[in-house]
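With one protein chain held back, the other chains of the complex are shown just where they sit.
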Amino acid sequence: MPDLYNKLFEDVRFREGLKACLNCGTCTAICPAAEFYDYQPRRILDILQTKDDSQIENLLKSNTIWYCGECMSCVTRCPRGNAPGLLIQSLRSLSQELGYFTESEKGRQQLAIKRTIGKWILEYGYCLFPSEIMPAMHPEQGPIWEWEHKNIEAVMLRLGANYKGTGPGILRKIPDEALDEIYRIFEVTGGISRFDKIEEFSRKKAKEMGMDMEDGTNDDYMKFIYTANSGNHTKKHEG
Amino acid sequence: MSKTAIIIGGGAAGMETASQLARLGIEVDLIEKQSRLGGHLNSWDRLFPNRRDSKEVSEYLELGMNDGISLHMNTEIDDIRMAGERFTLALRDGNELYSDALVIATGYEVFDARKKEEYGYGIYDNVITSVELEEFFRNNKQKNLFEGIQSKRVGIVHCVGSRDEKAGNLYCSKLCCVTGVKQAIEIKELMPDAEIFCFYMDLRMFDRHFEEMYYEAQEKWGIQFIRGRLSEASENPDHTLLVKLEDTLTGLPLKMKIDLLILLVGFVPSPETQRLAAMLGLKEGDDRFLCAADEHTSTNSTAIPGVFLAGTVKGPAGIANTITDARSTALQVAAYLK
Partner (left out) sequence: MKVEGKQRIWMDYQKEIAEDHFFYVRSCVRQNFFPGSEKTFLRILKSELQKDIYENPSHTTCSGIGYHTDIVPFETAMTMVARQFALMTEAGYENFTTSCITSFGLYSEVLETWHHFPETEEKTREFLLRATGREFKKPNNVSHASDIIFRFRKEIRDKGKYKLVNQHTGQPLRVVEHIGCHYSKMFPSKGIGGAEYPYVLIGMIEDWGGEVIDYPERRHCCGFGFRQYLIQANRGFSISCSKKKFDSMEPYKPDMILTNCPGCPMFLDRWQYAISEMEGKTYGENGHGIPVLTYEELAGLVLGYNPWDLGLQVHQVPVEPLLDKIGIPYDPEMKFKGADGQDLGKPESPSFLKFYFENV
């Protein structure tokens, strides 16, 4: 079994984020995720402080570390200078590197993010692109987006964008040389390796669960992870 | 010529050191920058652990002010020079004082609660400090602090400005917990149908009868204790406060409507203490309070011969310990001057 605490310690965010927790709860008091989910950032630090690998392994395989919205409200308040938000980031990174993320419902969703945001970063040089934000996948964007999406070129022109154009401007076509540079950055820094791991571990999990996994966003596994919600993520109040 | 001592600071520590030295026949100058003696004791109403009237302690200290003590009120110090074993103090009004020993008893201030921005002190109407509450008890026994407040829910916030890296003070101020429990009982006495909550991290009930007071607060007065550090206070449309904290014992975040929030502000070294320390080259700890020559065996002298410390210049301390400490300083000074 890998020495998980030491692996976490290699991440500078972990070192920056974990000083010593006195369990005062100011982080949990202000955390939006703690309001809605069965989640307390204080508990995360409590567990990490024990340096107990078996507890850390459970954490890495659980839904718990995926509830955080990375708003960093916790960082503003902690009287000991801890940063639960940063610790969550280091936990999520390790969970993906080791493949533990596929053990939890929320963790499995990482594949969906990789195949959308991750794909668009490399393909367009942007994290989002209008043609990719399908109204059907985003009904909450409302009829206004549906209209905009249908007329995207005209609307972008109207609002002064340089949609898919050359030169500077809003949503310009980012030059291929720049996209090549980004790809190489991802290669040398471990970004591609992370993407590959997300795919590889997800593939294994899909097979285990008896689901189809192809390459796009339409296969069974993708639809499953995008929408599955057990309904067991909020707090249970007794009495 | 007989040797003399100058005591800087006319609070409990300075007064007691002065009176003990005078009893031992030593000539003393006591310098105080305000117009009255007593320091912070003048702001307190009733003292823990048994809630006796602080005026009784003030009276005791006043009794010790006899002819052997030259009082210099409304006096500030511009400079201190050391030559051999003599000290020369240059006063703001142009005069000079000389002595063979110096006692620094310039005490503390309370933490400026405005620095804890998220608590809304100085911004929202119904956020006050424990000091303001104490002054209310002392001066306004007939008036109702809670005038105009409907449902009488009071929140007492522990550790304001203490144990807090963001506030700049890592240390515990020691006495706020017992102050909070005491004030909780006192508020409940005044408003028997009030709901009172103490929001604490740990309860530092370390001295004699403190723990018993905590028990009494719960059992006799129904004060409720929630283990969670206050994260923020905001204002509702009706000027009540919405506080957010986590009840760490149940692991649930908590939001509460509170009518009055009382901040238990901690100790910080007074600016005067720091100024004199810099002038004399006295050692400060990481917590900015002054260091004695030895933290166990020599807590009243400093590394500089002839310079002594008394009271809260060394860190948070209660009245009883301050008075005892002052007597110990007097003994050290007397021995030094022989």
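Letters A and B name the chains as they come in the text, with residue numbers starting at 1 for each one.
Assume a residue touches a chain if its C-beta (ideal position, glycine included) is under 8 Å from a C-beta of that chain, and two chains touch if they have at least 3 such contacts.
These figures come from a predicted structure and were not determined experimentally.
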item: Among the chains presented, those that the missing one touches; value: A, B
item: Residue numbers in subunit B that touch the chain omitted from display; value: 114, 117-118, 120-125, 232, 234-237, 242
item: Touch list for subunit A against the chain that is not drawn; value: 11-13, 15-16, 32-33, 35-37, 66-73, 75-76, 83, 85, 89, 92-93, 96, 105-106, 109-110, 112-114, 116-118, 121, 125-130, 133, 137, 140-148, 150-151, 154-161, 166-172, 174-175, 177-179, 181-182, 184-191, 194-195, 198, 225-229
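Everything below uses one rule, namely that only the chains that are shown with their structure count from here on.
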item: Centroid distance [mean C-alpha coordinates] between subunit B and subunit A, Å; value: 49
item: Subunit B-facing residues of subunit A, complex; value: 22-31, 34-35, 40, 42-43, 76-81, 235
item: Footprint of subunit A on subunit B - complex, ascending; value: 118, 159, 163-167, 201, 227-232, 244-248, 251-254
